[in-house]
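Following this message is one structure expressed as structure tokens.
What you see is the complex with one protein chain gone and the rest in place.
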Amino acid sequence: MKMIIAIVKPHRLDGVRTALQEIGVHGMTTEEVKGYGRQGGHSEIYRGAEYTVSFVPKVKIEVVTSDALMEPAVEAIAQAAKTGKIGDGKIFVLDVAKAVRVRTGEQGDDAL
Amino acid sequence: MKMIIAIVKPHRLDGVRTALQEIGVHGMTTEEVKGYGRQGGHSEIYRGAEYTVSFVPKVKIEVVTSDALMEPAVEAIAQAAKTGKIGDGKIFVLDVAKAVRVRTGEQGDDAL
Amino acid sequence: MKMIIAIVKPHRLDGVRTALQEIGVHGMTTEEVKGYGRQGGHSEIYRGAEYTVSFVPKVKIEVVTSDALMEPAVEAIAQAAKTGKIGDGKIFVLDVAKAVRVRTGEQGDDAL
Amino acid sequence: MTHIRRLASLGFTTAAAFGFGIGEARAADALSSGDTAWILTATALVLFMTLPGLALFYGGLVRARNVLSVLMHCFAVACVASIAWLVVVYSLAFDDGGAHQEWIGGLGKVFLDGVGTESLSGTIPETVFFMFQMTFAIITPALIVGAYPERIRFGAVVAFSLVWLVLVYAPACHWVWGGGWLADMGVLDFAGGIVVHVTAGVSALVLAIVLGPRRGFPHEIRPPHSPGMTVTGAAMLWVGWFGFNAGSALAADGNAGMAMTVTHISAAVASLVWAVTEYFRFGKPSVIGIVTGMVAGLAAITPAAGFVGPMGAVVIGIISGFVCQWFTTWIKFKIKIDDSLDVFAVHGVGGILGTLLVAVFAVPDFGGLGLAEGVTITDQLQVQVIGILSVAVWSGVITWVIAQIISRTIGLRVSEESEIEGLDIIAHGERGYDLT
Amino acid sequence: MTHIRRLASLGFTTAAAFGFGIGEARAADALSSGDTAWILTATALVLFMTLPGLALFYGGLVRARNVLSVLMHCFAVACVASIAWLVVVYSLAFDDGGAHQEWIGGLGKVFLDGVGTESLSGTIPETVFFMFQMTFAIITPALIVGAYPERIRFGAVVAFSLVWLVLVYAPACHWVWGGGWLADMGVLDFAGGIVVHVTAGVSALVLAIVLGPRRGFPHEIRPPHSPGMTVTGAAMLWVGWFGFNAGSALAADGNAGMAMTVTHISAAVASLVWAVTEYFRFGKPSVIGIVTGMVAGLAAITPAAGFVGPMGAVVIGIISGFVCQWFTTWIKFKIKIDDSLDVFAVHGVGGILGTLLVAVFAVPDFGGLGLAEGVTITDQLQVQVIGILSVAVWSGVITWVIAQIISRTIGLRVSEESEIEGLDIIAHGERGYDLT
Partner (left out) sequence: MTHIRRLASLGFTTAAAFGFGIGEARAADALSSGDTAWILTATALVLFMTLPGLALFYGGLVRARNVLSVLMHCFAVACVASIAWLVVVYSLAFDDGGAHQEWIGGLGKVFLDGVGTESLSGTIPETVFFMFQMTFAIITPALIVGAYPERIRFGAVVAFSLVWLVLVYAPACHWVWGGGWLADMGVLDFAGGIVVHVTAGVSALVLAIVLGPRRGFPHEIRPPHSPGMTVTGAAMLWVGWFGFNAGSALAADGNAGMAMTVTHISAAVASLVWAVTEYFRFGKPSVIGIVTGMVAGLAAITPAAGFVGPMGAVVIGIISGFVCQWFTTWIKFKIKIDDSLDVFAVHGVGGILGTLLVAVFAVPDFGGLGLAEGVTITDQLQVQVIGILSVAVWSGVITWVIAQIISRTIGLRVSEESEIEGLDIIAHGERGYDLT
């Protein structure tokens, strides 16, 4: 199994969820995070004062999939999250050694 | 070493912490996350209007343990987090290549 | 590629970011988390009442680097985050199987 | 000649109908420092209803990423309305209209021309009357903010409110309170069931239709981001409404006291009725529900406050708590109009209910203070219906026209991407919360 | 015959003791628009104390997942109290009780029967007196909300508050302010040290005992989720308390002015005393602490406000800031009662302190306005002690009985799982914050 960690623009979350559902991925966990990257150094203005806001709000999506579903899932996320503008985000894939569904105790791919 | 990532119901957090302590795991990191899964599609009612809330509040617990402690820890979490109702959550286990305790510079199992 | 997960004291975040930038790491993702460890059991006082606050606010920093940059990055974080007092935090390193930059579709080290 | 002096000669019922307390009808030419103290206070209370009351009430009901835009709407509308009031709306509403007095006031009081520190309006300085009435002209377009949050362009809010005040509020206010044709007919509207709630409610509905629903409406809308903020605002509305209704007596007397009493009772009853109904419908009484019931009860008692007694207030509270709740569901889920924060269902319907029920409960047999001599319940009901319908139609038609024009010029609605991103950052460059 | 007229004949001290200003004792039959303006305002201020003042004050002190339930408690209690007041409690408290006047009022004013816009109560309309006193009947049971948050069933809150108002508040209010036996004895309670703070404080303590502590009490409780919300509410309490105490003069005169002055001073002094004590105890003065000191100082000055001078206020502030703080710790950590938001320690103890100290500081030598002729400090102290004890025992016993009955019927406490999950979602189906 693989854990896909995608950091995307917040307003793309709904699109990503739909895209994943379409290819049969029905579970995921999301968090609000603050990202720093090339987009860094955007500024906000308050009372005529420019404030450098180094960290930009992003959403992090974690999805664990079977090995087979990983590629299509990454593909789906990448497409749904893309706006073409800087700060679109990254997708990382990690290996998962074990997965358990708490409610039933099922393990491995069955747990997803 | 292993990183155990458990996504559980928020009100089970205290129970999980106690269970882990009992088997000798004394460190962990938690975050509030929003989960989407089978439980998805629960609804809340405001002014007589039903709103579909796709993402449900969950707590994510990250614990790094020695290889040996991993199985009992997963077991302990699974038991403490279980309510038997849908949405109880998942546990994933990943390999950790390296661990450092910042304060002392200790590495590996000593760092935990 | 490696994912470095560092859990540090919140007020050290800026220092860590600067340290990483100096060694050429320009992207990272941060989250607010609550940690539990040896520092656990600190207490806050309200109206003369002591409340045990088990979970302490921390910042989690996730940085994906090339294999080569990992060691210096861990070193940089460890130094910048260190206050020498309990609760300084931990650094964990995980293997990353794949990385994609959403905007361009670049993969691997180029995506970072 | 101030309008009040003019009105005094019309005798009891009419004067009362104009929102002046009964005691007022004994036209007084001397300043009363007690009455003035109360109306200065009432003015502060009614401003407080909009800022921050209504702003928080509405702000808590939207998504976190639009909270500032809602506060901005309320704030900007308040500023625009204040200036419009000074420039022309006060004059159009309350100055003598001469030949066309039935339809609209004159331009003699533009920029408060001729009004000084010595000018009186009944027993209070005219500036105080001007300020008190101004707070009504502020809150009425601010109520409409509830129809269009989370998707409207900020420029459209400003433009709409400005034009609406001149074309809808000024005439409606003049007809009912400024000595216009509805006043002549003897319509009863103590503190704004028609002038405030019907105009705002109907306009909100029409604007919501023209603007279209939010993305994901009706079921994928995000629930209120901060019910606590909404409750805070609601409580301020309740307190401020004492100024709204008891201030409309324009005196610190028994009429004001009774107006405050029935206002409070209707609010308390409607709140509980809403909560109990929710309990039976969904098993859980909600805090958003109970405060919505409160607003419904307050809107409904508004036209009746100076005319009915405690029993009337209880009945008005029960009916409004129940009927307005039914309408919130009906409008959103049956006829599927995204009047997002239920302006019509709560204010429009509440205002209409009260405007009708006052004809019944003003009668002494039902604990009221009495209709004008020789007027029966049926007579009065007829007048009330005419008042409601004429103002509703006028508000609806003009709102539709203004909305169409704005839609074709500066544009009504933000892009879908902006809607997703949220108006706070898109339109105002700000974020609602940064708790790190 | 309104009670005020009756009282006037009792002469100065007694009238003052009933919470009417000294100036009031010269029984006036004519409406004063100035006095009316002030009491209308004071009514708004005291409602504002509960909604949103107290609601926010308490709401900020609980865990985030229970914030809405606390707001709901305050709001629902306000509605229930308002209706109970109209239906029967006002009459029981202030109507002439005839033969049993010593113990309880009559039923002649049920549903405000016979009270119209012309009815006077001293120099103000009776409706205004009714409304002003109603806001006291609202805040008193709302204060008790602080005893039981985070674990009580919502139905129990509503049932308890309703029954409590009839069985505890109505008689206590009648005894002290409505011409009952304590008034006859000449007890001094300007604005509610006994009627409001002792009743609420003692009942809170008893209810907390019957209900049992929160899970994890005393050390694993979560700290206040939003001290800023608490400070906001506290500030509103302070401002509103001007209406509470200076309004209790029932006139806009020098007595009201002095009442406001001493109220303010006691609050400021007690705040600083609390903060300084915290600084010495823990090294850090906290914002939760300073505002708690404020409430203590306000509670303590309440019975004394119209009787003492600035020096009395300073001393009352110092003592209450210090003693109430000691009690918060003592009750929670020594006798281990989870009176969760310290209602007894702050309001009960504060009210008792002020009720005792007024006997001393009302004396002209200590800057006060004087005791009744021939009454010594010791005499007065005796009466005050009797007042406190009798009301405390009555409140405690009746509260215990009501709590037992509720506990055996609809149930007092939610399940442990619900307590963990939080009352917001469990009892009201809502979430306090969704900032995404």
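All chains are identified by letter, namely A, B, C, D and E, in their written order; residue positions are counted from 1 within each chain.
The rule is simple: a contact is a pair of C-beta atoms (placed from the backbone, for glycine too) under 8 Å apart; a residue touches a chain by one contact, two chains touch by 3 or more.
Small disclaimer: the values here were computed from a predicted structure and weren't measured.
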If the hidden chain were put back, which of D:Ala78, D:Ile221 or D:Ile316 would touch it? D:Ala78
Omitted-chain contact residue, chosen from D:Met134, D:Ala304 or D:Ile406: D:Met134
If the hidden chain were put back, which of E:Ser69, E:Ser121 or E:Thr232 would touch it? E:Thr232
What residues on chain D make contact with the chain left out of this view? 31-38, 40-41, 43-44, 47-48, 51-52, 55-56, 59, 67-69, 71-72, 75-76, 78-80, 82-83, 86, 111-112, 116-120, 124-128, 130-131, 134, 154, 229, 252, 427-436
What chain E residues would touch the chain not displayed? 22, 32-35, 37-38, 41, 45, 63-64, 222-228, 231-232, 235-236, 238-239, 242-243, 246, 251-258, 260-261, 264-265, 267-269, 271-272, 275, 282, 284-288, 290-291, 294, 309-311, 314, 369, 432-433, 435
Where chain A meets the chain that is not shown, the residues are 43-53
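In this text, only the chains that are shown with their structure count from here on.
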For the homomeric pair chain D and chain E, should the interface be classed as same or different, according to whether the shared residue numbers exceed half of all numbers used? different
Give, as an integer number of Å, the spacing between the C-alpha centres of chain E and chain C. 51
Geometric centre distance via CA averages, chain B-chain A, whole Å: 18
What whole-Å value do you get for the distance between chain B and chain E if each is reduced to the mean of its CA atoms? 46
Going by the touch rule set out above, which residues of chain D reach two or more other chains? 222-224, 282, 284, 286, 288, 436
Chain C, residues touching no fewer than two other chains: 31-32, 94-95
